[in-house]
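With one protein chain removed, the remaining protein chains of the complex are shown where they sit.
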Amino acid sequence: MRAWRAAGLTVPAAAAAAVGLLAFAAPAGRAAPGDDLLLGAELYVAQCAACHGEDGTGVEDRGPPLTEEGPAAVDFVLRTGRMPMPHPRMQPRRGPPRFTEAQIQSLVEYAGAFGDGPAIPDVDVTGADLASGARLYQLNCAACHVASGAGAAIGGGREAPDLTQSSPTEIGEAIRIGPGAMPVFDSFTDEDIDDVAAYILHLKQQETTAPRDFGGAGPVAEGLAAWLLGLIPLVALTRWIGTPHEGRDAPVEPAEPTAPPTPGEGPPS
Amino acid sequence: MSRTGPNVRAYRAAIISFVVAIAGGVVAALGYGTDLGEDWLGIGLAASLIGIGFGLVCWAKYLDFDEHAVEEREPLVVAPPAKQELHAELRGGLEPMGRRKLLVGLLGGSFVSMFIGFVGPIGSLGPKPRGERDRTSWREGIRVVTADGEPIPVTTRTFDQLVTVWPEGHVGEDDAQVVLLRLPPEVLTERTVRNGTVEGWVAYSKICTHAGCSVGLFGIDNREPETLRQLVCPCHQSVFDPADAARPVGGPATRSLPQLPLAVDRDGFLVAAGPFDRIVGPIAWDET
Partner (left out) sequence: MSDDTRPGGAPPEHGERRSDAGERASSGPDRDRRGRGLLERYVDSVADRLGAHSVAGKVLRKVFPNHFSFLWGEVALYSFFVLLITGTYLTLFFEGSQDETIYTGSYEPLQGADVSAAYDSVMRISFDVKGGLLIRQMHHWAALVFVGAVALHMARVFFTGAFRRPRELNWVVGVLLLILALAAGFTGYSLPDDLLSGSGLRITQSIILAIPFVGERMSYALFGGEWPGTDIIGRLYPVHILLIPAAIVALLAVHLGLVWRQKHTQFAGPQRTQRNVVGVRVWPGFALKSIGLFFLVAGVITAMGALFHVNAVWLYGPYDSGAATSFSQPDWYIGFLEGSLRLMPPWETRLLGFTINNLVYSAMLVPGVIFAGLLLVPWIERRFTHDDREHHLLDRPRDAPHRTAAGAAAITFVAVLFLGGSQDVIAGTLDVSIGHVTTFLQFAAILLPPIVYAGTWRLCRALARRPGPARTERAGGVVRDAGGGYHEADELEAEGSELGAEVAESGEAPARLGGGP
């Protein structure tokens, strides 16, 4: 709020917010391109300009410029709910998208025009080569995103997220733009992206990050499970088995002769 | 001592356990033989085993076999006279042998010699190191190619991208694996540039100098005042600075990743400008 007032944008911001809310309430129909641009501009001013600057040139200490980005980048961060971000210094986290489909499209058209980065890739997983995708994944992605797709911390407080929640388009976008700490994988052809996205979809279908697989976290989680699900119950069982029925300190029978009782006699009572 | 309460419960528990065990075996057979699913094979087997175990323990603990019995320990240490008897017997054999010093010495020597003789075949387990570790397949002029054999044009635009590359014709050779990065030229230090970069392209051996894993993580952090770029090894979290000749900046690694000098060939593709100037990966005792 303070930022907007400082920039003298309070009234237009309120108006834009109202428009935005109306857009939310309005039925999502196919609007003409010109309409998108207008809506996008208003949304941008309301939601993004405070950190990324009016022309996408960035604001110091708040947000980087968008002049190197493009439609894919904007679509990616909006669709995965990473933007708008509550606080500039955080690492962007995946979450539910804050805009509707129509709003996202309009913002993509508007803010995506600031830079000449990659366009939204057209990712088609039908008929993709799963084997090629697996190989590409293992060679390029597993290092950060882990063999099961579960994601991992990669140093410096950064995180490679869980891929089993991503759609094929989002995966393609990430490969093209290299969001956050992720590098750009320019050597991937469009076919490669189809294959990798198909493989990640396969991982999702295999539920590799399910509780049954301990979240796909590998040997550490498996070791913990061995203790919690295996050894601790076994120790509890030994407590049951090992403790005599009458308790350990019950008085001992008069010392048995070392000859056994003759067969047929029960234990001494 | 009352045996009715726990007895009856235990008796019933044992019956139920064994019945579960029987059912488990049947379920396991069905799980294997029909389309029920392999999960049921395992669940049936587990039920069967646990049922038998549980039933047996109930029986042993509560029903018929609980007891306190006492057994005396026999002493382990015997009285001195008995000890001396054994000592004397042992000496009876060793002393005469000891008197024949020449034979004892020669016998000892025979054993030593025999062992030395047998050591020979152990040497056949592997070749003698002949300095292969000093060399990789990288030479001046060899093209840099991806895992699919594609060469890299120097003009490939994108910065901050990571590719794993090999020498042309030697894809997949372990000691030649290289991580290729294109960084904005202004962030590269002088030392890095001197070692051999081309328009922001740098290449380092991908083999971590700590314990040999592939340094596969490349992370960029745009949030700091200046962008932070790191090559991180997933095995023990050694961190290298790709902008400064891959010198170690974190984790247990002590030596930087050897840098592969780069050049451009006539067709505009990246090539190596020479071999590595050091041994790649972790080093042995007599290497530096």
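Order of writing sets the chain letters: A and B. Residues in each chain are counted from 1.
In this text, contacts are C-beta pairs under 8 Å (C-beta built on N, C-alpha and C of every residue); 3 or more make two chains touch, one makes a residue touch a chain.
Just so we're clear, the structure is a prediction, and the values are computed from it rather than from any experiment.
S.K.: Out of A:Gly40, A:Gly63, A:Gly117 or A:Gly133, point to the residue that touches the absent chain in the complete complex.
M.R.: Counting the whole complex, the residue in contact with the absent chain is A:Gly133.
S.K.: Need a quick check: the contact residues on subunit B for the chain that isn't drawn.
M.R.: Spelled out for subunit B, the touching residues are 32, 38-39, 41-43, 45-57, 59-61, 64-73, 76-77, 122-123, 125-129, 132-133, 147, 164, 166, 172-175, 177, 206, 210-217, 233-237, 248, 250-255, 281-288.
S.K.: Touching residues of subunit A against the unshown chain: what are they?
M.R.: Touch set of subunit A with respect to the missing chain: 130-131, 133-135, 138-139, 142-148, 150-157, 159-160, 199, 202-203, 208, 212-214, 216-227, 229-231, 233-235, 237-244, 248-249, 251-252, 258, 260, 267.
Criterion: only the chains that are shown with their structure count from here on.
S.K.: How many angstrom between the C-alpha centroids of subunit B and subunit A?
M.R.: About 29 Å separates the centre of subunit A from that of subunit B.
S.K.: Which stretch or stretches of subunit A touch subunit B in the complex?
M.R.: Residues in contact with subunit B: 64, 89, 91, 139-140, 142-144, 154-156, 158, 178, 180-187, 240-241, 244-246, 250, 252-253, 255-256, 258, 266-269.
S.K.: Which of the residues in subunit B end up touching subunit A in this complex?
M.R.: Contacts found on subunit B: 1, 3, 6, 57, 61-62, 64-72, 146-147, 150, 152, 156-164, 181, 214, 216-223, 228, 230, 232, 234, 237, 239, 250.
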